[in-house]
Structures are given as C-alpha cells and as structure tokens.
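What follows is a set of notes on a single structure, which appears directly below.
Just one protein chain is left out here, and the rest sit where they should.
Order of writing sets the labels: A, B and C. Residues in every chain begin at 1.
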Amino acid sequence: MTTITADRAPMAGMKVYHLKLGMWVFLLSEVMFFTGLIGSYVILRFAHPEAFGVPGEVLNVPLTAFNTFVLICSSVTMVKAFAAIEQNDQEGLQKWLLATILLGAFFVGVQAWEYTLLASEGFVPMAESYHAIARGAAEGSEVIGGPLYGATFYTMTGFHGAHVSIGVFCLCFTLYRARKGAYTAGNLGGVEIMGLYWHFVDLVWILLFTIVYLI
Amino acid sequence: MSTTEKDIASAVDAGGQHDHHEIPWIRKYVFATDHKMIAKQFMFVSLFFLVVGGALAGMMRFQLGFPGQPMPGAGILPDAMMAPTPNGAIMLPEFYNSLVTMHGTIMIFFAIMPLLVGLFGNLLIPLQIGAEDMAFPRLNMASFWLAVPAGMLMLASFAVEGGAAGAGWTSYAPLSTSGEWTGVYLGQQLWLVSLTILGFSSLIGAVNYITTVINLRAPGMTWFRIPLATWSLFVTAVLILLAIPILAGALIMLLFDQTIGTGFFRPEVGGEPLLWQHLFWFFGHPEVYILILPAMGITSEVLSNRARKPIFGYHSMVLALISIGFLGWIVWGHHMFQSGMNPLLGTSFMISTMAIAVPSAIKTFNWLGTLWKADIHFDVPMLHALSFVSMFIIGGLSGIFMASTPVDIYIHDTYFIVAHLHYVLFGGSLFAIFAGITYWFPKMFGRMMNEPLGKVHFVLTFIFYNLVFFPMHNLGLQGMMRRIYDFTQYDFLQPLQPMNQFITLFAFALITTQLLFVFNFFWSIFKGEKAGNNPWKSNTLEWTVPSPPPHGNFAEMPTVFRGPYEYSSPESDDDFLPQTTPPREGPGPSSGVPEPTPTPEGAEA
Amino acid sequence: MTWSDWSWVLPEAFSTFSDDVDMIYYVILWVTGIIFVITEGVLIYFLVRYRHKEGRKATYDHGSSKLEIVWTTATLVVCLALGIVSKGVWDTMKIDVPEGAMEIIVTAQQFEWHVTYPGPDGALGTADDFEVLNQIHAAVDEPVWIHLRATDVLHSLFLPEMRVKQDAVPGKDIPVWFEATATGEYTIGCAELCGIGHTTMNGTLTIHTAADFQAWATAQAQRPRPRP
Partner (left out) sequence: METGEEHKSPPYMIVFVVLAVLTVAEVLFALLFTGLPKFWMGVGLIFMAVWKAVLVAMYYMHLRFEPKRLWILAASPIPLAIILVVVVIREF
C-alpha cells in the first residue's frame, strides 16, 4: 500500500448494482433470522423428543405438500415475469406478476385455513391450552406432543407466512409500478430484487416443509 | 420483516440527484436523507440517552454507597420507585432491579451503539471512501426514525404500571418470561418490543453500510487503502447484520412466552431456559465486538494522525479486525460457564476464548508500535485515544481471568465482571467516542472544540473514571455479587461499605465532570474557533472537502492514489500526504497515468 | 477505607480444590501484571520520549512482519498455556464428582434455599429425608455432592469460601461438589438476579467435625415435623 500504483481504474465494487447487492445483504440477515427460529425448533425437538409428535399424525401433510407445490409454481411465475421484462415484454411481466400474486395469496389462504383446522383440534401455541390428539382418533385418545410443539410450529410457519404476505403486498406494488411502465429491459432492478426476495421465501419454505412436516 | 422492499425501491435514484435547489427545512433537519445530518441526529439522540443512562447509574451508586438511606431529592419520584419515609424517600428493591436493567440496556443499545455505529458509521463511511452519500439514503433515514420510537418506548416503560423491565439487560429466562417472578408485566414487554424495533433499525443501517462500502468506493480506493475507521465499521456492520436477527428471533419468542403463553423458555411447560441464554449470547458476544471494533478504528485513525506516523502494520490491523469478527461467533459460551451448560462445552469455549485474545493483543501492540519514533501531539482527541489504549489493556487483561474457567467460577457475577466490562465499554468505547467527537467535530460543525476546556475534562474524567472502576476489581475479588440491592445483607460484605462509598462519591464526581463536555460541545458549535478544511493535517478523504461538507460531499469524484496513513513520508515536504495527491513522478511506465474516468454510479447492470 | 481494601489477594478459602483455583488466579495475576507493567510502561516511555518538539519528524515506517509474527505467537502460546492449566482444575470441579460423597438436594426458590438431607438411611427420596432452610451442614474432610435444582427462576449457589458457584436451572439437576478442609461457619449467597428479594437470599454453610455432624443430623432427623 505504500507504493503508488498506476491502477486508477474506477472501482468495480461487487460488479452488482446497489439495489441487488442491498437485497442480497438483507437476505443474509434473513438467513440468520430463520436460523434462530428453525434452530430453536431443531434443538428443542432434539432435547425433548417426547414433546413432539410424528408430524403425519397431527399435521395435514398432503394438504401442505400441495401448498408447497403452489409456492414452487409461484416461484416459476416470478422468474417468468423477470424473463419477460428482460425481453422488454411489458404484457408478459404484468401477466406473470399477477399469477405470482394469486399463487402467493392462495398459499397464505391455505395456511390460514390449515391453522384454523389445527387450532380447532387443540393444536395451539398456548402452553396451558395445548391439547392435540391424533388425527381421526377417538375423543379421549392420548395427547400427541406437548406445548412446545404448538409454539414452535406456529412461530416458524407463522413468520414464514408473514414473509409471504409482505411479499404479496410488495408484489402488488411492483405490479402497480409495472402497469405504469416503470420497468424496462434496461431498468429491471425492482423486478429482480422482488424476485430474489420471493425465491428466498420459497427456499425457506422448502427447508421448513421438510423439517416441520416430514421429519 | 421486509417492508424495506419499498424503501429500497424508492431510494434507488435518490443518491444520484443533488441539485442545488433549496431543500425544505423539514427535509434538511428532520426527515433528512443526507448522511451527515443523520449522523448528527444520531449523535444528539444518543448523547441524550448517555445522560439518561448516567443518571440511572448515579441512582444505583447512591443505593450502593448509602444502602437503605433516603436519597436527597428523590421525593419527586413516584411511590412505585421510592418508598416515602419521614426522613425522605428510600429506594425500593424492584426499582433497583429496573435501574440495573435499564442502565445496561440504555447504555449499550441507545448510547454506545448508536454513537459508534449511527454517528460515526453515517458520518465517516461515505466521506472516507469518497462517496456522495449512502447507497440508500432514504433507508438511512428510516433507520434513524425507527430508532427514535424504540427509544421512546424504552423510556415510557418507566412510567407504566409495574415499572420498567427488571430482569437484567440479559433478561434471563424464566425470570423475564412472566411478571409473576419480577412484578414487571408491561415494562418487560415494552423492553422487548423496543429492542425488536431498534434491532430492525440497526439491521437496515447495516445493509446500507455494507452496500456502500462494497459498491461506492471512489476510483483507486482499493480494500487495502480504506481507512481503519471505515474498515472497523464495515466489519461491525457485518456483525450487526448477522447477529441482530438472532436476537430478534429470541426477543419475539420471549414476547410470545409473556403475552400469549407459549413455552419456549418456560421450564414449567417443558421449555429450555438455557436456550434463551445460548441465543442471547450468540447475539451478545458479537454485540460486544460491535461495541468495541469501531472504537478501535477511531483510535487507530486519531493515533496515527496525532503521532504523525503511519499506522504500524496496517495489514495485520485489518486482518485482526476480520479475525475478531469471525472468532466472535465461536466464543459466546464463555458468558455461560456457570449457567449449567454442559461442562465439556465449557472447555472448548475456554480455548476459543483464549484464542480471541490474540487479535486484540495484535492491535494493542500495533498501537504501541505506531507511537515508536513518532512525533506525538497531545491534543484532546489524542489524549482520549491514548487513554483508550491504556484502558483497553486493563480491560483486555482482566478478561483473561474470566476466560480461565476455574477462576471464573469465583469471579463470575461479581463486581470483577462489572469492572472488566466498564474498562472495555467506558474506558474503551466511551473514551474513543470522546476522541472521535473532538476529532471530527470540525468536520461536523466547521469549528474546533475548545482545547483547554477539553483537556480539563479529559484529565478529570480519566482520574475519576479510574477511581470509580478500578476498586470494583477489588470488590469483586472480595466476593461482592453484582446486581444486589443491598450488599450489607451479607456479613462478609459489610467491610466493603467504605470502599463502596468511595466509589459512589467519585461516581458523582465523574458524572458532574461530564457537564464540562456538554458545555464545551454546545459552546463550540456556536463560538468555537473556525476550522479549515483540514485542521489536523490528515490524509483521508473527508479532510479534502469543506467543513462542514456540502450536500453531495465531493464537488468532483476524488481519485485515490495511496493508503490512508502516509504521514511523514519522504515524498512530501510537509509531514502528511493526502490520499488524493497525485504521485509527484510515477516510477517508469506508470508515469503516463491515464486521466481517471469516474463513474458516478457503481452500477453496471 | 483502608489500604487493605485494595487488596488483590483472594480471601481465604477452605475446600480441597480452592488452592488450585487460587493458584491459577495468582499465575494469571502475575502474567497479566507483568504484561500490564511492560505495555503501560512502554506506552508512557514512548509518550515522553517521542513527544512533539520543534523540528522533530516521525520516522516513516510501516511496521515489521517479523515483530507481528513474534508477538502473535507469544500471545497465542501464553493464552493456550493458561487454557491448558485451567482445564484440569475445571474438570475436577465440574465433572469428576468423587465417589462416596454425601448426597444432598439443594432446591432454590424465590428467595430461599431448601436443603434436603437423606436422613438415617443415607438415601435420598425416602420417607426419612429431612429438610432445613437456608443452611447447609456438612462434615469436614468429607465430600458433599449437591443436587442443585430450582423451582421457579434461575438462581446461583455461591459458596465464596469453597470457591463454588453454580446456577440452578429449573428442570435440571446439576451436580455440584466440594470438600471442606476446615470447620467453621461460611456464607451461602445467590449470585444470579432472581427477582425482588435477590439480595436477601443468603444463608449459612456450617462445617462440623465428623462427630458433631452426626449429632446434628441425628437431632434433625428426630425433630418432629409436619409431613405433607
């Protein structure tokens, strides 16, 4: 550093424009946020296996598997929207964004429905009123899992659901801007970072689904 | 959590436009997007919280110096804090617990951290790397305006039923999970909500800093030409980015435990109190470095400048910063040696903790090396920076006692810990903050701070500070526990009464001395001697622009030719050589340097 | 206040491992003390020697890789040596509970220590167990194995003269042991913030001779008490 170099070329930085770099950096913190939540679930379940039931007995795995498929579809439509604006296809952008919004909203709706069903079966986060019995079993059957099960399940999936909901709101904003012609092939940062966020939420769900519903 | 989407989206082109049209008053001083104004906003707010935190400490010290005696003037406080007696008001134990908790919380989260990261991060990063502003100016504004309601909620908790949070700044579960254990219901929840909001504020600040440092450097500003202050703030931002979300997750789980009755940390329904401690300290140890790394950066800057000598071992300084940043993630268990943690884990955490002493030692030795054969000017910032070094030596060495697990058994949770952490946080961070404020004051306000007054403030602070905190080591060695309301309940601690009184009296003196700084600060803003662009004859980019710098900072994009610490270089007639000075005559082929082609945006996509 | 208050000497301790703990403390005190004197001495010397004078110019020097390597290695060696010395004592204190120790249960609860003794049959969990409040009694030169428990929040059993400190965690049974080497009355304290009455949560540790302890235990076991 003492010698003076002739290297006076402008700094290239990350070779990634600000907005995208900022979104990536933000997503790193999201990784840590979900690490805290999922990690707590893994640790608590490891420490107290008896407090957690076999997911298939309490949770509705087929329904959520279908919901997972919906979220993966929404990732495809999102990436299609991005591919469309890369070709400067305004109509395609709006069409695919709308599809993503609908799929995302559908996902949240199914999750809300699932919550209602589970809660009515006594699978609640509140420790003192937790009383989940096996799916289809007669009244008075053995309680599956314990209060930690309900608490960790709702916290993890709930925060993921909140992320999807926020994503849907932001997608609506992106669609609004797209309809006003804010994005072009040369100016698609808004669409790209929206996509990064959306795919990240999808990625988290892929891991959550496996850890919470299948293992 | 990602409402930032919109902010990012709308902030995209704000950086590029700085026309000379008049900015409305409210956009200039209140909802400002200029990084220098946001830095000043953070400074005023967190200096206010520094005063609040100091007042809380003063009350705590009164109780310890004069246990059970009526506190003069405390009659104005409500009966929930002070029990009225015929002779005056006596502090209640639950209020003492709140004081302990809130002093720690306010000092760490609302004073030191925003001063180091909010003030110096905002002020220095764009100026030192040659950027016209942060990458996302409006996000930056949002960061400040999230911190303000967080602070207000924290203060409001004193006024609610049951008082402010009283489970310690670490809020160990299960004490913190229910008001049943502490008598504090709403206060504890406000504490959690406030810290969650503040965490989000720090987080978006960190996103901004990282993007700015990576993408907005001026031409020629390679990674190893970045001044150490900016380097340290960059590493700090990475720590904030990755640590705060863990805290946020834990805070939310604890909030659920309190409000809707989940059982994450409640053992009576199968939860794990130790999980809280692990999550808290997994955040908490990086947090400790968040509070000291920027102080190290500021010290390096001031030390090299006032010693008129290049910093000793610039590269190893940077590597030490990075390795502290990484090692900080694998030592959190040393806060938990006596917590009931698996003792085998204790051994591994002890070894990793011993390893983290190494980069800290490297930095200290390098500062000493910088002073060797230097030309030392004893200005006020330099005095504070030097006391940072000497106090950090004490704080670092006393840390080794805790790192050794068997010794920690005895001194854990005693005043030895209190002494150690104040040597690092007050002797370290706060002295560096004083150094930084006096050093960059001319850049912020265009005037110098008063030198004689500053020296008086320094000398008195240095003496009183040591008289307050050094004896705490001895209290701890005699076995005095921390966070106890009335140590005279223990027979074996009663002989420590005179020592405690001694500490209390000098604590009052220390607090009073700070009035000198407050006076100097405000007086100098209006009446201080006018400073030029570069009063300290410094090399770094912020001193090439007017004081205070205009909106957009640099009239034209600066080009950087060398490292930041070329003091007393034989190449220069003076004893400094700014980073922007073109080489006098380039060696051989590089003499025909092409004209720089500055691109205002780092964007290439 | 007297000069003795500024002491860096640890108060006297009376357990089998307290000498080892204190020894490590004094080793660290000497090592850090020497480093402290050297570094602060060098700092002050440099400040005086290289203070600004008219015409002085600092040496243009960017450091020395050789020195960096030397002090990095030296620090690493010293720190790891201290770590290795500490490990043995740590294992003795926290992991290797000696065999044949008298087992008692200490249950911490806001703001009391409930100490359960095995009673005449020498086994815990039987009907003849008896409980005392805020007192631990033990015989000199005999190891005591405390099952440390808590019912509500975290507490921390602090026996300063035995160099024992251990948090009590609800839901856990944490082994704590010590063997006193002198008879007398010592302190029991709580070192973890546990609520409003934290400061009053103290008690007495009494170390008897073996005969006295037997007498005390017999008397306690025969003392009539209401059973739940």
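The definition used in the following text is that a contact is a pair of C-beta atoms (placed from the backbone, for glycine too) under 8 Å apart; a residue touches a chain by one contact, two chains touch by 3 or more.
Everything numeric in this text was worked out from a predicted model, so none of it was measured.
A.B. asks: Touched by the hidden chain, which of the shown chains?
C.D. replies: So, spelled out: the chain left out of view touches A, B.
A.B. asks: Pick out which of B:Phe200, B:Trp231 or B:Phe282 touches the chain that's been left out of the picture.
C.D. replies: Residue touching the chain left out of view: B:Phe282.
A.B. asks: In the full complex, which of A:Ile43, A:Val110 or A:Cys172 touches the chain missing from this view?
C.D. replies: In the complete complex, the chain left out is touched by residue A:Ile43.
A.B. asks: Of the residues A:Val16, A:Ala51 or A:Leu97, I need the one that contacts the missing chain.
C.D. replies: Checking each option in A:Val16, A:Ala51 or A:Leu97, the one touching the absent chain turns out to be A:Val16.
A.B. asks: For subunit A, which positions touch the chain that isn't shown here?
C.D. replies: 14-16, 21, 24-25, 27-28, 31-32, 35-36, 39, 42-43, 46-47, 56, 61-62, 65, 68-69, 72-73, 75-76, 78-80, 83, 86-87, 195-196, 199-200, 202-203, 206-207, 209-211, 213-215
A.B. asks: Residue-wise, where is subunit B in contact with the chain that is not depicted?
C.D. replies: Within subunit B, the residues touching the omitted chain are 242, 246, 272, 274-275, 278, 282, 329-330, 333, 341-342, 344-345.
Everything that follows uses one rule, which is that only the chains that are shown with their structure count from here on.
A.B. asks: Tell me the shape of the graph of touching chains, choosing from line, ring, star, complete and other.
C.D. replies: line
A.B. asks: If you count the contact pairs for each chain pair, which pair has the most?
C.D. replies: Greatest count of contact pairs is found between chains B-C.
A.B. asks: Find the chain most remote from subunit A, comparing centres computed as mean CA coordinates.
C.D. replies: C
A.B. asks: Round to the nearest whole Å and give the separation of the Cα centres of subunit B and subunit C.
C.D. replies: It comes to 31 Å between the two C-alpha centres.
A.B. asks: Calculate how many whole Å lie between the centre of subunit A and the centre of subunit C, each centre taken as the average of the chain's C-alpha atoms.
C.D. replies: Taking the average C-alpha coordinate of subunit A and of subunit C, the gap between them is 47 Å.
A.B. asks: On subunit B, where are the residues touching two or more other chains?
C.D. replies: Residue numbers touching two or more other chains: 270, 272, 314.
A.B. asks: Could you list the positions in subunit C whose residues touch two or more of the other chains?
C.D. replies: Residues 62 of subunit C each touch two or more of the other chains.
A.B. asks: Using the touch definition up top, name the residues of subunit B that touch subunit C in the complex.
C.D. replies: Contact set of subunit B toward subunit C: 93-94, 97, 100, 166-168, 172, 174-175, 181-183, 267-268, 270, 272-274, 307-314, 316, 338-340, 343-344, 346-347, 350-351, 354-355, 357-358, 361-362, 364-366, 368-369, 371-378, 386, 389-390, 393-394, 397-398, 400-401, 403-407, 409-410, 412-414, 471, 473-474, 477-479, 481, 483-487, 489-492, 495-496, 498-499, 501-502, 567-570, 575.
A.B. asks: Flag every residue of subunit B that touches subunit A in the complex, lowest number first.
C.D. replies: 1-6, 8-9, 12, 15, 135-136, 139, 203-204, 206-208, 210-211, 214-222, 224-225, 241-246, 248-250, 252-253, 256, 260-264, 266, 269-272, 275, 279, 314-315, 559, 561-563, 566, 583, 586-587, 589-590, 593-594, 596-599, 601-605
A.B. asks: Would you tell me which residues of subunit A are touching subunit B in their complex?
C.D. replies: It is residues 1-2, 4-23, 25-26, 28-30, 32-33, 35-37, 40, 43-44, 47-48, 51, 125-129, 146-148, 150-152, 155, 159, 162-163, 166-167, 170, 173-174, 177, 189-190, 193-194, 197 of subunit A that touch subunit B.
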